[in-house]
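I have placed the structure first, in the form of structure tokens, so that the comments after it can refer back to it.
Removed from the display is one protein chain of the complex; every other protein chain stays in position.
Coming up: subunit A.
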Amino acid sequence: MTVITDAAENVAGAGVSGSGRVRRLTGGDKIVLGLMVGVPTLLHVALVWVPTLVSILLSFSQWDGIGGLATIKWVGVQNYTTMFTVSPTFWPAVQHNIIWLVFFVLLPTPFGMFLAYQLDKSIRFTRFYQTAIFLPVVISAAVTGFIWQTIYDPDNGLVNSILGTNKPGTSYIEWLGDSHLNLWAVLVAASWRQAAYIMILYLAGLKGFDPALREAAALDGATEWQAFTRVTFPALRPINIIILVVTIIESLRAFDLVYVVAGTNGTKPGLELLSILIANNILGESSLVGYGSALAVVLLVISLVPIVSYVFQTFRKDQQA
């Protein structure tokens, strides 16, 4: 542990010690700096803050998206009360998003890390395995959806044929049709992709990891598990954080696979997700812009929880250091 932190400080120190005090900026510098700060800020405000604030504003309205801004009717918190008390799809959607997140954190993500760890040991055919496992990420989510639709087909699909559950009347499983099963079936399909994604990210981290550290741990008598948990895992903190953030983002933006499997037309019982509800309410012919915005605000609030806690943690660590 101390070896690593010392090394990190050396690296950090090397960067700082060379530079002296900041010199006065010339006019040209100021313009360049102003542009470098100003353009991203402008883009950020225009593409992130304005849409977010407009969404929040619209969530207090009732509007079908037709006609000028004067046709917007302001209804206060009515969209939220409808959502929380009346809508039969909202709470299932929240629940499914949470299941999705927990499932991703518990299964495919550790599994992807496991795969990466094994592939890093330069076993035979490692390139082949890498390519084969990474393939699902390269395939578009829509195609992934079609592939799994055929795998789950109740009559001729792979799963039911192997299990022998394709006989109507005696034993018959509708993986994607049954509202108690379809979320899990889709999660397996999504994991196929997620594990591969995490594998490649973690593998990149492991490739940059100094094997000397692991060797040193082995010489000190550490077991494989100890070497991983005490040396490799902590040393790869930046990658771990990226993986955590990627997992959370992937869970909250879960959309495409379900959209393909459940269809573009309406929500399917058992597969409600916030992103799907937002799309269904805002896009299309008779849209409920206000209600859809209210759903989007809820998704925003949920997304803010992990983001804010992550930001707080990093800032606190920086201050301590």
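To be clear about the criterion, a contact is a pair of C-beta atoms (placed from the backbone, for glycine too) under 8 Å apart; a residue touches a chain by one contact, two chains touch by 3 or more; residues count from 1.
Quick note on the criterion: contacts and distances are computed from a predicted model.
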Q) Out of "Electron transfer flavoprotein subunit beta", "Acyl dehydratase", "Amino acid/amide ABC transporter membrane protein 2 (HAAT family)" or "Multiple sugar transport system substrate-binding protein", what name does the UniProt record list for the absent chain? A) "Multiple sugar transport system substrate-binding protein"
Q: Out of A:196, A:217 or A:262, point to the residue that touches the absent chain in the complete complex.
A: A:262
Q | Contact residue for the chain not shown (choose from A:43, A:77, A:138 or A:249) | A | A:43
Q | Contact set of subunit A toward the excluded chain (per top definition) | A | 7-8, 11-12, 15, 40, 43, 47, 62, 64-67, 82, 86-89, 149, 152-155, 168-169, 172, 174-179, 205, 208-210, 235, 238-239, 261-269, 280-281, 283-288, 291
